[in-house]
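Just passing along the structure, written as structure tokens.
Complex shown without one protein chain; remaining protein chains in place.
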Amino acid sequence: MVEPVLHISNLVKNFGALRATDGVTIDLRPGEIHALIGPNGAGKSTLIHQICGTLRQDSGIIRFAGQDVGALTVAERARLGLGRTFQVSSIAPEFSALRNVMLAVQAKEGSSFRFFKPVMRDKGLIDTAMAMLERVGLTARARIPAAELSHGERRQLEIAMALALQSKVFLLDEPMAGMGPEGSKSLTRFLDTLRKEAPILLVEHDMDAVFALADRISVLVYGRVIATGTVEEIRRDPTVRTAYLGDHA
Amino acid sequence: MTIALALEQLLNGIQLGVMLFLMAAGLTLIFGVMGLINLAHGSLYMVGAFACATVAAWTGSFWIGLVASLIAAAAAGAIVELVVIRRLYDRDHLDQVLATFALILMFSEGTRWLFGSFPLYLDIPPLLQGAVALPGGTEYPLYRLAIIAAGALVAFGLYMLISRTRLGMRIRAGESDREMIGALGVDIRTLYTVVFALGAALAGFAGAMVGAIQSVQVGMGEPVLILAFVVIVIGGIGSIKGALLGALLVGVTDTMGRFLLPKLMLLFVPPAQAGMIGGAIASMLIYIVMAVILAVKPRGLFPPAHA
Partner (left out) sequence: MLLTRENLVNLILALGLLAVPLAANALGQPFYITLATRVAILALAATGLNLALGVGGLVSFGHAAFFGIGGYAAGILAAHNFSGDPLFFGFSGTNQMWIIWIVAVAMAGLVGLVIGAISLRTSGVYFIMITLAFAQMVYYFAVSWPAYGGEDGLSILVRNQFPGVMTMVPLNYFLICYVILLLGIALFAVIRASRFGAALQAARQNEVRVATVGIQPYRIRLTAFVISAALTGLAGALFADLNRFVSPSMLSWHMSGELIVLIILGGTGRLFGPLAGAALYVAFEYALGGLTERWQFFLGLILLLVVLFARGGLLGVLAGKARHG
């Protein structure tokens, strides 16, 4: 079996008396889409936060690209190749969509300590950023301040930024939310091609998308992974059916 | 008799700490409940001192002056809250800093307008004049001991108020969850005015007490205000307990540093320079202590859990 790119073991996180992550062990293999599903409040976002470093785990190990990243800062992990999108979009609101992506491009180039050349006359920077916007279908909205973009467009913008970082792993927290049926479909097609670039850990409530895309699914309930398996295995798993899927399957 | 001298300095440090606590408690309460940074808190201290000195001069009684200082500072606080401060709760810290900086200019210049540029003097009340013998043979002014006692009493009263009364319960609710307190049916606007006036009264009280051992003049609140900032930064902004411990730490460190450092320097440098170097380091000591504490704990010693 191939070595997983991302490997999380025995991760624990408490918020006061609440154990939001309860001994989670999960991995992500090259080329796959691994979906993480579970009811509201199960701890999916909390898990993503810990992988990226916006929250610090209480205990457990996060290995990425062959190294223990559990003590690194958010920025250090990003530079190693962890690209993510947020459940509640996180963008620079005053900047245009283009400038948001340009920020990611310059970060990738490690060139944020250049003081003289104006970014808006930096053709290379702009072209690279525009290419990313084109991939997610935001070309027409490039010059709009990010604060004025719709929810769905902000999701796309975040994905464009992750693309610009040429991440080795994508961690996407509910990318379909607020997209509408058409948007969801085209995003599903897009993610299907994206997995060739890097594996995806996909948190998503939209089961059609999950079943269409996932190579494997893990089910998180009350901070615990109650099952991991292929789509078929998860559909058939009785504990999952009672705990979560209900009549959906 | 250096032991006795050291004891005297220690008491001075505690006295400074107690006064700083009265200032810091108000600042930290106002920040904890309303999320507001109030630079004009030192002006309320000044209002208390001027009110006390003026009324004491009219009536001949320090005690009536003291009551007047509480009333004047609380009233000034309430008015300022109603007219200006409540427009600032939703603003960012920069706006709060600027608006309250503007209030300082207005308070200082306004006071100078009313009272002129000369300092007022406030006498220690006869009941508290005189000195108390300390172990070791020196004497210590009774009034300063009274300040310590009064400060301790207020600290205790504040603790009881916050932990045991309905108002205190609302304040604690306001600190942890503003929506919840609205849902409880408490009139949050009134609560804010009351908390602000309470903080103002504490500052005014401190100003009046200190007014009797220093001159009462425009700008007297500013050095105290900045020390109070150091106190709450060390203690953790929003924490009353942190304010108390931070105040005592700052008061004692500052006083003892000024007393001991020049002597300590004698061990290393010639006497002519010892006083100068020791004095200069002593004047920076609390800031150095603050820097060290922040380097270890960026949110202070007792950061409020919810912040």
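Lettered A and B in written order, each chain numbered from 1.
Note that in this section contacts are C-beta pairs under 8 Å (C-beta built on N, C-alpha and C of every residue); 3 or more make two chains touch, one makes a residue touch a chain.
None of the values given here were measured: they were computed from a predicted structure.
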Touched by the hidden chain, restricted to displayed chains: A, B
Selected residue (touches chain absent from view) among B:Phe31, B:Phe196 or B:Phe259: B:Phe31
Per the touch definition above, residue among B:Val84, B:Ile148 or B:Leu260 touching the missing chain: B:Val84
From A:Val24, A:Leu138 or A:Leu165, residue that would touch the chain that is not displayed: A:Leu165
Option touching the unshown chain, where A:Val119, A:Ala177, A:Met207 or A:Ile226 are the choices: A:Val119
Positions on chain B contacted by the hidden chain, ascending: 31, 37, 84, 87, 93-95, 97-99, 101-106, 108-110, 112-113, 222, 226, 229-230, 232-233, 237, 276, 279-280, 282-284, 287-288, 290-291, 294-295, 298-300
Missing-chain contacts mapped onto chain A: 52, 54, 73-76, 78-79, 84, 90-96, 99-100, 102-104, 106-108, 111-120, 122, 125, 145, 161, 164-165
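Criterion: only the chains that are shown with their structure count from here on.
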Separation of chain A from chain B, taking each centre as the mean of its C-alpha atoms, in whole Å: 49
